[in-house]
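Only one protein chain is missing; all other protein chains are in place.
Going by the order they are written in, the chains are A and B; count residues from 1 in each one.
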Amino acid sequence: MRIYKHPILEIAEAKIVTVYMDSQPIIAHENDSIAAALIASGISVFRHTHKTGEPRGVFCGIGQCADCLVIVNGQPNVRACVTLVKEGMQIQSQSGYGQVGTPL
Amino acid sequence: MKCADILVIGGGPGGLGAAIEAAKAGASVLLVDENPRMGGQLYKQIHKFFGSQTHYAGQRGFDIADTLIAEAARAGVELLPQTRALGCFDEGQFALLSLANQDATRLRTMKARRVILATGAKENAVAFPGWTLPGVMTAGAAQTLANIYGVLPGKRILILGSGNVGLIVGYQLMQAGAQVLGIVDVLPSVHGYEVHAAKLRRANVPIYLGSTVVEARGETRVQQVIIGQVDACFQPIEGTHQTIECDTVLLAVGLSPRTEIAAMFGCDMTFERRLGGLMPIHDETMCTSNQTIYVCGDLAGVEEASTALDEGRLAGIHAAAACGYGDEARHARVAALQSSLNTLRSGMHGQPRKEAKNDILQLAHRKGIVGETI
Partner (left out) sequence: MRKVFIDCPQNIPCNPCQFCCPTSAITIGEDITNPPQVNLEKCIGCGRCVAACPGQACFLVDTEFHPGIASVDFPYEYLPLPTAGMRVQAQDNCGAVLCTGLVVAVVAAKAGDHTPVVRLSVPREFAYQVRSIAHLPAE
């Protein structure tokens, strides 16, 4: 669902980077937010809630609501809408509150 | 420790207007914004703006952002994007957190003689069964995805709210290639300007008035939405329901001022429904109950980019004057800006805001909130 032609905006050729969502490779554009890259790849479920396991995705899109939290390179509670992708980034959908560090 | 005359928090049209005027008056100005670049929501606005020449009318929002940022840089404003203002510590130290680096220097403190808050607004939400499903998002989120990242949030889109935000985002998503299946609003008539509604009507987008979203359904994302007509209490009427197959629902149900920092700085608040809800009380100089804190733009009552720009300019002139900067010409400039704001606050959308703003000013007078005379 990328926009390739636009009557107002000039769509510049973007450098392609590869990131991983739950170990599956995803083709993203440099300067994509994680949210934009996932949605462009048809992924709309970013996490599941703690109590009832309901799916959640992008809601506010500007870092205010914390609905789009994912795990990035092991770090939970990263806001997908305001965090840009990086080559090789490992993204995981988050369940519940997420765990910081490795349990002893 | 670094000490600026004026710290401006928020780099949208209000904050940029404030920073430009204060710097032109001769004050040293630091402008911080947590986003990767200045401009606030202007870069998402790909339509041509209303207003007059002094508000860059007829230009597209992203071009206005470029113009204002360049003007700020020329005026000598120090621009610090990717920097979040955390708060104020003892002895007037402001804490700024850099989001660009992770090292020990990322938390910095500085002093400022006056602070102008231009933190803008946040979008409201409305709850209905299924509103937490992926695919339900704010209109601004869809606008960000489409106009900043070049990604459509969905293919078949329904919008709740017929204000200017809902109408404009609907038009922009069609320009980007999505199908807009309808605009839904509980009101009996379109809330935004008819010329914006006409852009959608001409493209055959139905506008369901006196109606609301009853439920969004789907397993892992929205697959269909039930809409229905509402009674006089805005409750859905049985038997009027219809199903719309869509993958995205956008909420365009108004904005509220982002008041967190103003509250932290001890600015007295009031609730003004006509300007978006809770907001800091301010006088004509845009000064709050904390004499060192000024406010402008959507934080000081949700309006338009053009009014935010003018209010920011006013706040910048007054805050600079309070620091001892500015020449005699500033009085004429203030009068011109107040006249410009009066003009913007007329017509079907402007007049109620003018009345609400006047009530805020009177409240400020009753509470003895008076900025330093210049």
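By our rule, a contact is a pair of C-beta atoms (placed from the backbone, for glycine too) under 8 Å apart; a residue touches a chain by one contact, two chains touch by 3 or more.
Bear in mind that the values here come from a model prediction, so they are computed numbers and not experimental data.
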Option from B:147, B:248 or B:306 whose C-beta touches the chain left out: B:306
Contacting the left-out chain in the complete assembly, out of B:196, B:221, B:258 or B:318: B:196
Where the missing chain touches chain B, by residue: 47-53, 57-60, 174-175, 177, 193-196, 198-199, 201-205, 306, 343-344, 346-348, 350
Touching residues (missing chain, whole complex) on chain A: 5-8
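Criterion: only the chains that are shown with their structure count from here on.
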Inter-centroid spacing, chain B versus chain A (mean Cα positions, whole Å): 25
Contact footprint of chain B on chain A as seen in their complex: 1-3, 5-9, 11, 29, 31-33, 35-36, 39-40, 44-46, 54-64, 67, 81, 84
In the complex, chain B residues that touch chain A: 34, 36, 46, 60, 122-123, 125, 132-138, 140-147, 149-155, 175-177, 220-221
